[in-house]
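One structure, pasted below without further comment.
Here the complex is missing one protein chain, while the rest keep their positions.
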Amino acid sequence: MTHTKKLGAALLAASFAFASPAWAEWPEKPIKIIVPFGAGGTADTIPRTFEKAISAGKLLNQPMKILNVGGHFSVGSRRVMEAEPDGYEFLLIQIALMGAEAMGAIKFGWRDFEPVALTGRFCNMISVSAKSKYQTLEDLMEDARDGGDPVLAGVNIGGQNHITMILLESSDPKASFRHVQTGGGTKVFPALVGGHIDVGTQTTLEIVNNSVGPDGKLAPDAPLRPIAYTGTERDPQVPSVPTATEQGYKVNFCPDFWWLAPKGTPQEAIDGLADALQAAADSPGVKKLYESKGFLPTFLRGQEFKDYLVGMWNNLEGPLAKIKQKK
Amino acid sequence: MDSSKILEIVIAIAFMSVAVAVFVEVRDLPPGLIDPLGSAPVPRWTAAILFMLSLAMLVKVFLPSKELPAAEPVEADDVVVERIGAGVGVALLTVLYVVVLASRAVGFSVLTAAFVFALVVLLSQNRIRGTWTGLALGIPVGFGCEYLFTQVFVVDLPTWW
Partner (left out) sequence: MIESLLNGFLSMASPWPFFFVLFGTFLGVTIGAIPGLSGSMLIALTLPLTYYMDALTAVSLIIGMYVGSVAGGLISASLLRMPGTAAAVMTTFDGYPMARSGRPGRALGLGIAASFVGGLFSWVVLATMSKPISVWATGFGPFEYFTLILSALVLIAAVSQGSMLKGLIAGAFGVLVSMPGIDPSSGQPRMTWDWYALNGGLKLMPVLLGAFVVSQILKDVLEIDRKFKRVDLVDDSIILKLSDYRKQAVNFIRSSAIGTVIGILPGVGANIGSVVSYTAAKNTSREPEKFGTGHDDGIVASEAANNATVGGALIPLIAMGIPGSIIDVFLIAALMIHSIQPGPYLFINNADIVWAMIAACLLANIMMFVIMASFAGRMSQLMYLPRAYLLPVVLTFCIVGAFALDNTMLDVWVMLAFGVIGFFMERAGIPLGPFIIGFILAPLAEVKLRSGLSATAGDITPIFTRPLSLTFLILTLVLLLMPFYGAFKRRRAEV
């Protein structure tokens, strides 16, 4: 990025800081960001990297405190939802909030919050074991259609890898998978390699770490074979993997990270945080993080973010009805 | 009946009640969505096992037991009189401390200093020495912890400054 652009971002933030008298009042004490996950992991690294960029660039005139509230994400999310909407407590969350609501596991959801901003997005690689008979997504889907031996899809129920699999399944009305609770993140890899599941998802970063050689091509001894990418365009890091859409299956699903505020939070606090995040998103620290995680540097705020959430929910609600718990 | 037997009876009954409570709670759990077993069976079986085992323990208390192997000889000066009062005092102070901490009404450093001070005074045998040591210990621990857990590590503790 150019220096002028950086300067511009800083100026933009600075000009906002002095723009209105209301702005001069917020924030007058440290603001809390609740991360409803345990320490470590991507959902924790993202806000911490933003926090570093914000304090280094003096983008807010009060410190930003990142607080982990682990256990299950519904605990921390609920805490923010019920917090005093004074503009000093925010939530960082991802698609799991919609997943759990669609499943009926929690009785609140994204509509109970005020959207602030969306920062960073990652798409998935639908992957099979290198020993698998499936060479392409078509091979896999054909097997899922024929009604013989079931295709075992490793998922973390309600999580982003499960949503990906459900979307893939519903992209073809005749296809069906048998979903097997495998867990999130690093747990899918051993299950795929050990042959306990037939298909699962990996992030680009995981695929690059475990299966791609230094030349950007699949390594000859790669344990996994990525067969489709869930983004709209091929991932520049692994351009040999076609998108699912290219192969005729409309799976376009890339989880991203959302900053939300309690309903009723003053607009200047929402805008203020969004400004700081927007400026921080252009900082070298955040760019480096995005690059190392294989993220797309997406940033949305305001109406655009609201529309995005509505669109996302409308896309998911139908397919996810499949996993809705009937009481 | 000696106190250890009474304790066994109390614990057996407590565990049996836990088992029953679990049994009732998991009754309404729906069958599994993607797994054939669902959420209920594992806690239900475990509760049943815990109930049976606790019942066995309860029954055993009342069965005539074989003479126990002689316990190791205890040296006379090894026998300690337990200070039940100290235990109860520590428990009450701790509950009070956590309640006040949760209310966020008092700054963490001051509250903690007072807590440590009170405990040291309660536990030490020499009141005067205990008072001074309590102060000498409470103040650095209270303020040190507040610094450590709000400035170095970011924890959501109430502060006064």
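Every chain is named by a letter (A and B) in the order it is written, and numbering of its residues begins at 1.
Here is the rule we go by: contacts are C-beta pairs under 8 Å (C-beta built on N, C-alpha and C of every residue); 3 or more make two chains touch, one makes a residue touch a chain.
Note that this is a predicted model, so its numbers are computed, not measured.
Residue-wise, the contact with the chain that is not shown comes from A:F189, picked out of A:W26, A:F189, A:Y229 or A:F253. Summarising the interface, chain A meets the missing chain with residues 38-41, 67-72, 74-75, 78, 99-100, 103-106, 150, 152, 156-158, 178-183, 185-187, 189-190, 193-194, 196-197, 209-210, 223, 323, 325.
Residue positions on chain B in contact with the hidden chain: 4, 7-8, 10-11, 15, 18-19, 22, 25-26, 29-30, 32-40, 42-43, 46-47, 49-50, 53-54, 56-57, 60, 77, 80-84, 86-87, 90-91, 94-95, 97-98, 101-102, 112, 115-116, 119-120, 123-125, 130, 133, 137, 141, 145, 149, 153, 155-157, in rising order.
We take it that only the chains that are shown with their structure count from here on.
Distance between chain centres (mean CA atoms), chain A to chain B: 40 Å.
The residues of chain A lying in touch with chain B in their complex are 32, 65-67, 103, 155, 157, 178-181, 323, 325-327. Here chain B touches chain A in the complex through residues 28, 30, 33-35, 154-156, going by the rule given at the top.
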